[in-house]
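What follows is a single structure, and I will ask about it in a moment.
Every protein chain of the complex appears in place save one, which is left out.
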Amino acid sequence: MQERVIEKAAQLLESGACARVLGWKTGEFFYDVTPAVFTSAQQVRQEMVFSPFCGANLSKYLIAESRKEGKVGVFLKPCDSFSFVQLQKEHRILRENVYAVGVQCQGMSDIEALKALGLRGITAVQAEEDRLTVSTLYGEKTVALEEALSLRCRSCKSRALHDCDELIGDQGRDLDTDRFGEVARLEAMSPEERFAFWRSQLSKCIRCNACRNVCPACSCEKCVFDDPNSGVQNKAAADPFEEDLFHIIRAFHVAGRCTDCGECTRVCPQHIPLHLLNRKLIKDMNALYGPYQAGSDFDSKPPMLTFTQEDPEASIITEGRGIQ
Amino acid sequence: MRTDPLIPMVAQVTHIRTDTPDVKTFRVVGPDGKKPFAHIPGQCAMLSMPGVGEALFSITSSPTNEEYLEFSIKKCGCVTSWIHAIEPGQQVTLRGPYGNGFPVDTDFAGKDLVFIAGGIGLAPLRSVINYVRHYRDRYGAVDIVYGARSKADLVDYEEILQEWCQEDGIRVHLTIDNAQPDWDGHVGFVPNYVKELGFDTGKTVVMCGPPVMIKFTLAGLEELGFRRDQVYTTFELKMKCALGKCGRCNIGDKYVCKDGPVFRLDQMTELPDEY
Amino acid sequence: MQRIGVFVCWCGSNIAATVDVVQVAQALAKEPGVVFATDYQYMCSQAGQDLIGAAIKEHGLTGVVICSCSPRMHETTFRKTCQKAGLNPYMVEIANIREHCSWIHKDKPTATEKAVILGRAAIAKVHLNAPLTAGTSPVTKRALVIGGGIAGIQTALDIADAGFPVDIVEKKPTIGGKMTQIDKTFPTLDCAACILTPKMVDVSQNEKIDIISYAQVEKVQGFVGNFSVTIRKKARYVDESKCTGCGLCTEKCPQKKVPNEFNLGLDTRRAIYIPFAQAVPKVATIDPDYCSMLKSGKCGVCAKVCAAGAIDYKQQDELITREYGAIVVATGFEPIGMDKFDEFAYAQSPDVVTSLELERLMNAAGPTGGTLLRPSDGTHPHTLVFVQCVGSRCDGGEKGKPYCSKICCMYTAKHAMLIRDKYPDTEVYVFYIDVRTPGKNFDEFYRRAVEEYGVHYIKGMVGKVTPQDGKLKVQASDLLGGRQLHIDADMVVLAAAIEPDKSARPLATMLTASMDTNDFFTEAHPKLRPVESPTAGIFLSGACQGPKDIPETVAQAGAAASKVIGLLSKDALTCNPCTAQPDELKCNGCSSCENVCPYGAISYIDKPFRGPNRTTLIRRVAQVNPAVCQGCGACTVACPSGAMDLQGFSNKQIMAEVDAICR
Amino acid sequence: MQMNQEFKPTIVAFCCNWCSYAGADLSGTNRLQYPANVKIIRIPCSCRLNPMFILRAFQRGADGVILCGCHPGDCHYTTGNYYARRRMTLLFSLLDYMGIERQRTRVEWVSAAEGAKFAATMNDFVDTITKLGPNRRLEDLRCKSE
Partner (left out) sequence: MKKWELSRLQELFEAIAAQEPLYIPTDVSGQPTFALWQPGMALTRELNTVRSAKDLFFPQVEELVKFKVEGKKIQVLDPQVQIRDQVVFGVRACDARSFDILDSVFLAEPADTYYRDRRAHTTVMTLACTHPEESCFCTSLGIDPQAPGGDVSCWIEGEALYLNANTPKGQALLSRLPLDEGEKPEADRSVFDRLPLKDLDLTRFGEKKLLDWFHSPKWGELSQSCLGCGTCTFVCPTCQCYDIRDFDTGHGVQRFRCWDSCMYSDFTMMAHGTNRPTQLERFRQRFMHKLVYYPADHGGQVGCVGCGRCLRKCPISMNIVKVARALGEEEV
């Protein structure tokens, strides 16, 4: 796969089809891959990488890149392609300036998953078939690829690539993973337990804004939390309330627009399961207003921007009847 | 009560003068009705309204004024808009003085001085000019070149006419950007006017104004034969602590709040041009 | 920082009895920015308004807070007051300390404390108010009247009389409405057709009036002064311009078994028909449900007999889009269906009829030529029982309506009287809950029925009607006599409740005009603005707003017309300046706002912006048409970046109110 | 809040201008009592209610927040309350999911004619919140009065 991606990128640049290509660049280690803009085939061949650690969703970079001179090539994994479509739906990406190459994905690995297995001082990883050989400062260990799978990939919604000009690998299908299991588990708790859970999680927040800045849905020109005129600007959570406020409002602002790409949880330095907020809203919207997947098409109306006269009343929540 | 440089004192605005449509000059005294603190021309102070915010302003009154501090403030942001809306008697908080100030008693001593200001840029220079006027015998000839968009935008116009223009040994050169009916003075931009005036290269230049003005005036001065080490200017950057700690006004290895705001231009050539 | 004046109104004792107004003024005087605070007996009086005006000038006020009655009552008054004193009218905020405070609380300290908090919220808001200037929009000098009954006719005639063009949209092939079906009118007993048909002719001959019959409103866009309405004119398969109304086709048409809706199905008509002789426009219409030519392509008799060549089987529905400045709703009423009232055997016996059917049975142009005959066997009925309030004043409202249909008492008295007059051999019983006869000469009329004509009025309800041996066994209670009655009647007449026409609900949605739970249109103010809908530019005429008799309907129709004339005589309208405004620097151009805007007020443009380092960025940003925006604020919440804000109800203003209240 | 003092909740009621605010007016006109804890904020339409305002109210010390608007289908702006309904349903669900007491928030449709319903609703809501006690889970300690 890596060879095909690099070759494609090089070819796009060499042929002049694209002025630049968005991909991933090798790092100091095997896992610290950085999204990068490549401008020459030579650079691509030297520095480009496509490994199971290329988790970063590149679609958000297209907001700026597609507005620059010349065409930009981009490699999109299935979940990234949902964001790609959603951003187009919101008129954020100029599609005519983008050449999208879909890359089939069997799930991405994550250094955090390896760490969760107790591995420390990881200096190298060799991938072969379905196993990873992990070299550490303290010895070598072989783990199943599945064990190294990133948290979000364990509940992948779809391997279908959307709106790509070209595919590397086969077109995938929607998957039927238990995406809302964790949400349901929380829902089943008592309010006190849920409150304790979220307090313990959100109190870790350091308001670094990584979740927001990486989120393809949080692509506002100016976020309300940064805007001195919004009346709610804040920089650090000075009170537990502000920790909640930021995440509630963020979840609400991306409701119906969040494609569930899982970047927020991936980048959180404090491992707050932020996707559980977004997934709750997705689950509710699906249950209340019919199934909807942001970024899966160009025509459907996001549930927060439409209504039916028969929508359930808010009293189903406030009177505790719940969402069926 | 904790004492910390970040904890301000309460001060009171006793008098407000409207200079131009968007500049007002505020007279501030301490809680005891006296001048809050002594300062060097070119130094600044943090004024704030709790709940609105804190901002750094240069002190425009001369240190020789024993009664109060003055600040000429242009309305441009949140804090300045608030200050423009207050009335005399309003209390504010104050901390300072901050910054190095102009080397009035060292580098400037005995020199011929040329002050060049544009718009609100006169504010920090007014303190020096009045200081120099007060100790007139310590300095040589004084030239003041001051320009604004229009006559109405000239700050301290009354003081300039009534006092500066009347004083021996001080030559005031006013200019406005565009001609207007009730103006018989010079018309044109400051950099060009400076070149037209063509000062003796032995003089020391003190300059403050918008970045464009600084840039072109400096070029003009160099054309006239001035060296950068003869030119002083003062900067404005975003500041929060004014103590060289919060990191905002950091340029290169300098902190504008603590190492500035007054710089001799040859010192700046070593710095990134992030100002 | 604003310079705010606070004015606390006593409203006589309405506020002052429960709220310590002096204390409120004193407390609010301490709020930041307040430079003047006072109280006065009646702020809305001329003296009160003068006081405000004087204070604005004397203290150089930039904002005014008035603690008084509801802003719905006097906001406009105080805005004008301030405007006169040179202050922008949108620098005024009202703290509602009457309806929301003094009138609902009894304890003075509590009410006073609350009044202070409400005042604080208003002060906090006015701090963030910005002067707003209302824009203007032009007025299209043409009115649309929806419904061609007596209400619509009268409204159209009055508007046309003032020189403005009017279109009437009527869903039936002819205008005239329910009144055409009525025989005589109470309390004068003059013939309905005699007073209505000349008016119909007036309409058809009036150059200013365009009748669009057999048509329905399909889409409404725009706003007061600038509506754009799409009307679907149904195909009648007859060219209106050619048809002379000779009626030959309606005689020759072989399809004779079509229930005649004009006579409420009591007789039949042809597949091509003119509803009645005086129809306007007097043009034939083909009923596509029955015409064999249209259904199977076989027949074509009408086309053959039509000398004018007006028949056009290929005619299509036509969509007409026209611009209007004002729209009058005159959709009228219908009697409710009787299917839920099995006890009266309406479905079982043709001799159980509704009052409107009785009108047809007594009308000279009706199926019986005006002779009262039993529909079942055409015999002369001797005993008639009238049942009142069938479906009216029903508690719970499952079977019928909670309201009084208002006209039944009088038309029943009329029917009873006419029958006793014409057929003195009949016995007429009227079962009633109450007899309601407010109105000029109404009670006299009812008393004549009882006293002169010997109609048996019995207070009580009919429990059951059972058809048996050609008779209708009526079981009823006599509440005053305290006994059960059994009457063998020949006919039973049901005073069916009336309800708004079925077309009203979808129309209200299109017009964004509000309705009450019974689907009657809501008026802008029940007393002071009875003929206007809360939606600007929409006016109400006739029974669509509530049950009415003919004189009331005509009066309201005239009133609606005069309101329309008032609107159309203006060259431009002042827009509501409290509209949404995007901050282009924050706008993402994502279209969220456009998606939720009910008025289509939002569009997008690509606009160049200054980027960092002297670059130019082209960005898609939202634009709001202030003439179209009505200021609901849906877009402001849909906007994730907060770029869209609502003037007069900005995010910061509302949050300032929240802060002040929760402090 | 002192322990020996009776808990008097702070309630913020957002009312749409056309129906519920008028309903509240009618309730006043008819002298129908409801507790003074309820303070009404007028908004043009229920769809103007930004979730931010609700959170702000809780932050600033509100113990309950209620939104009143026109009945579905009766919105002065035709569709505003339908959007409000979706937004509030989801917001309340999210708050509930985060363990915030679901009874602290409510949406009630009150027409201009329903003065009695307005008063009854407010009485009931105040009652519910009083029983529920002070808002502790979504409070900002800095905003509590000393």
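Letters A, B, C and D mark the chains in the order given here, with residues in each chain numbered from 1 onward.
Note that contacts are C-beta pairs under 8 Å (C-beta built on N, C-alpha and C of every residue); 3 or more make two chains touch, one makes a residue touch a chain.
Just so it is clear, the structure is predicted and the values come from calculations on it, not from any experiment.
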Task: Quick one: jot down which shown chains the absent chain touches.
output: A, B, C, D
Field: Sole contact to the chain not displayed, among B:V52, B:A152 or B:L224
entry: B:V52
Message: Touch as defined at the start, partner being the missing chain; which of A:A237, A:C261, A:A294 or A:I317 qualifies?
response: A:A237
Message: I'm checking contacts with the chain that's been left out. Which of B:N65, B:S150, B:N192 or B:N250 qualifies?
response: B:N250
Field: Chain not shown, touching residues in subunit D
entry: 60-61, 142-143, 145-146
- prompt: Can you list where subunit A touches the absent chain?
  reply: 27-29, 31-37, 56, 61, 120-123, 136-138, 200-201, 203-204, 206-210, 212-214, 226, 228, 234-238, 263, 266-267, 269-271
Task: For subunit C, enumerate the residues touching the unshown chain of the complex.
output: 30, 32, 612-613, 659, 662-663
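Simple rule for what comes next: only the chains that are shown with their structure count from here on.
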Message: Ranking chain pairs by how many C-beta pairs touch, which one is first?
response: C-D
Field: subunit A and subunit D: spacing of chain centres that average the CA atoms, whole Å
entry: 36
Query: If you average the CA atoms of subunit A and of subunit C, how many Å lie between those two points?
result: 52
- request: Among the residues of subunit A, pick out those that touch two or more other chains and give their numbers.
  value: 224, 232, 304
- prompt: On subunit B, where are the residues touching two or more other chains?
  reply: none
Query: Among line, ring, star, complete and other, which best matches the way these chains touch?
result: other
Field: subunit C-touching residues of subunit D, taken from the complex the two chains share
entry: 10, 12, 17-19, 21-22, 24-29, 31-34, 36, 39-45, 47-53, 56-57, 60-62, 70-71, 73-80, 83, 87, 111-113, 119, 143, 145
Message: Could you list, by residue number, the parts of subunit A that touch subunit D in their complex?
response: 183, 186-187, 191-199, 224, 232, 238-239, 241-242, 244-245, 248-249, 251-252, 255, 277, 280-281, 284-285, 288-289, 303-304, 307-309, 311-318, 320, 323
- request: Note which residues of subunit C are touching subunit D in the complex, please.
  value: 70-73, 96, 98-101, 103-107, 110-111, 113-114, 117-118, 121, 509, 512, 514-517, 522, 534-535, 578, 596, 598-599, 630-634, 636-638, 646, 649, 651, 654-655, 657-659, 661-663
